[in-house]
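A single protein chain has been removed from this complex, and every other one stays in its place.
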Amino acid sequence: MSQSNDPIRRPVGLDQGEHIDVAEIHAAVIREKPEPKEGFEPLNLWIVAGIASLLFWGGSYLTAYSGRFEADEFSELQHGRPVAVSAVAEDPLAKVKREGMVTFNGICAACHNEDGAGKAGVAPTLAGSDIVNAAGPNRLIRIVRHGLKGPVVVNASVTWNPSGDPSVVMGSQWDAIGASEAKLAAVLTYIRTSWGNTGSAVTPQEVSAVLAETKARSTDDNWTMEELSKIPVSGSGASAAAPSELTPEQLKEQLKALPADKLQELLKDVAK
Amino acid sequence: MSSTTASKTLQAILPGDFSNEDFRRAKLAEIDASCRTPVLFFFVSGLLWLLAGTLFALVASIKLHTPGFLAGWESLTFGIVRTVHLNTVVYGFCSQAAVGVAIWLMCRLCRVPLVAPGIVTVANLFYNVGVTVGIGGILAGDSTGIEWLEMPRYATPILFVSYALIAVWTIITFRLRAERHLYVSQWYLLAAVLWFPWLYGTAQVMLIVEPVRGVVQAAVNWWFAHNVLGLWFTPIGLAAIYYFIPKVIGRPIHSYYLSVLGFWSLALFYNWNGMHHLVGGPLPAWMITVSIVASVMMLIPVLTVAINHHSTMIGHFGKLRHSPTLRFIVFGAVSYTLASLQGVLSALRSFSEIAHFTHHTVAHAHLGMYAFFAMVMFGSMYYILPRITGREWPSNALISVHFWGVAIGIVLYVVVLSAAGLQQGRMMNDPTVKFLDVVKFTIPYLQIRTVSGLLMALGHAAFVVNFGWLLVRMFAPYRKPVVSILAGAEIASPSGK
Partner (left out) sequence: MPVITLILLGSILLLPAAALLSLRWASRSGQLGRFDRAALLPFDEEEPVGRATDQILGDNRR
């Protein structure tokens, strides 16, 4: 566009920059609307700039008011920064119990009920049972691994399946829970710490130890309570287990690591 | 530059044999004549539905300020009358006029006569049976209750078959085209005839045959309802504007680049728009936000088209006095811009909080469907009908009555209800104002609406009388027209082809 201030030049019009007399000479031509450019007038730069700024605005608006594109965010307004749930330290036991609960409710609860009370004629109670609350989980691990048949005496007073009906059997649940030591440990932890039970948590290592001991046993070879009662209770809750499994070298290391006063006390106990 | 030079330019760049002028004229007249029966069927039945729709509109409008009107008729309660009005004008008039215009435009731009026009006529009969069954079903109380899809499920398959037939025939015409190069109108027409059966079929299945549940239903509903406007009526309306403005003023469109940009940005952005009807609804925020952004992006096609049409018109506004087609078309083109700008504003959350659920929305709908689309269809009919019948419009006075009646009517309607709707929205948002006071506030505006409705009804009556007169002339013995706008048709018509 001509920006000239020259009064005899026309800044606009069909004959830009031409002298007025020239325009007068060509008046007839000017009256005739020219057509050569029509139909393929190039895009105006202002239009391109307008489109670009519209697109930019669109991006900003999307960023600001889309609720972070979350499916359950119904307000376009900012709610502050999202708080990551994992930032709050979770009780590791609670996590294991939650995993155990998922397994229990999906599989075990079919017979033992979601509250662990069992079902008459189907499965004995787990809530408050002496078998569940035993000092160590080694018998429970066996039951879940290979199943249980025959009569079961709970709390020395209630006898389940006294006649030993062979059709009343708890089969191996090992495959059902996913053949995983961690899952078996989690579900037993849940059982032993829920519904008023007072048992200790079960670790995957304890499960591995028991599995190693029973490696030779067939999955379909269900335990009976008679058999189980012959196996001494062991595990993290059983008092006798831990020290005896240590080698003399490990024991020495532990003793060395103890503070001096504790070592003195220990020596006094041994002397007694 | 003289027309001779222009036609030389044309000869130089267009394929085909231009030396035999008689052949060219006969060809054009043959194209028009081949469209005659189906296009007339679509226009005539469309206009009959328009009359019915106008009647129902008046009844609904009167009921809003005088609730006792026809209160004793249980099949004429407001809910039914309004629904029947919407379905008669949308599916009865607008869609049929759109198909008529689309078929004629497609044949003209492809430069081929319509093959087997009987098939399209059959599609029209199917279509009218479908609409009649559907409207009857609504009157009988079988409305589905889903906005824009109220027709009961036993009517819609007939409509779908008809749509599909029309789409197939349009594509066949396109495949047989003699002109290889596409004009922008053809892009719009092809897109519209392909989009609509898809939209309609999907919405029918997802809402009526096998309904989805929860808020998805609302999402699908508004996806459909908005896209009917954006992907069916708007493309056909724009196709007509893009053809008739250059055709009437005898000057090519200002910039074909802008046309292409306008088409593809419309195709890209329009189909996202529907969710802005659900601002404040229980949808994930991002769905509504995306819709709002897409609605604002509609500024690109709308302003592009507006600039293009305005630049084409510059220097030719005087022709508005002499051409009924140009009057209606330019009125429609301006309304398209205004309706779209109002739509962009209405999509914004802060504005929607006030204007939604008020008469403002009603005014906006009429600005889009009537002031834009129906006006463009009227303009197209004024151009097409003399050419396919080979007769002039009998009365120029009736044309003027039609134009001024509907133009004043719709302007009054839109201005009054837009303004009243905003005030209504402010009052409804104010907890200290009683709801009954809000209702009383709107009554005078609703009465003005009835007056504007009567003006539009007057215009429609004038058009129908003029149209009927034209048809009578068509079947009467041929007389050479006083006004000669049919240079080509004059040769072919006496043979009665």
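To keep things simple, chains are lettered A and B as they appear, and every chain counts its residues starting from 1.
Keep in mind that, in the parts below, contacts are C-beta pairs under 8 Å (C-beta built on N, C-alpha and C of every residue); 3 or more make two chains touch, one makes a residue touch a chain.
Just so it is clear, the structure is predicted and the values come from calculations on it, not from any experiment.
Summary of contacts with the chain left out: across B:L50, B:V131 or B:V248, the touching residue is B:V248. Only one residue in the set B:L40, B:V84 or B:L109 touches the chain that does not appear here, and it is B:L109. The missing chain, though absent from the display, is touched by one residue of B:W232, B:F331 or B:W393; that residue is B:W393. Note on the undisplayed chain: of the listed residues B:M206, B:M297 or B:M313, the one touching it is B:M206. Looking at subunit B, the residues touching the absent chain are 1-3, 6-7, 9-11, 13-14, 18, 21, 24-25, 28, 108-109, 111, 179-185, 194, 198, 202, 205-206, 210, 212, 243, 246-253, 256-257, 259-260, 267, 316, 319, 321-326, 382-383, 392-393, 396, 399-400, 482-485, 487-488.
By our rule, only the chains that are shown with their structure count from here on.
Once the centre of each chain is set as its mean CA position, subunit A and subunit B turn out to be 55 Å apart.
The part of subunit A that touches subunit B in the complex is made up of residues 32-36, 38-44, 47, 50-51, 54-55, 57-58, 61-62, 65-76. Looking at the complex, you find that subunit B touches subunit A at residues 1, 6, 251-258, 261, 282-286, 288-290, 292-293, 296-297, 299-300, 303-304, 307, 311-312, 315, 349.
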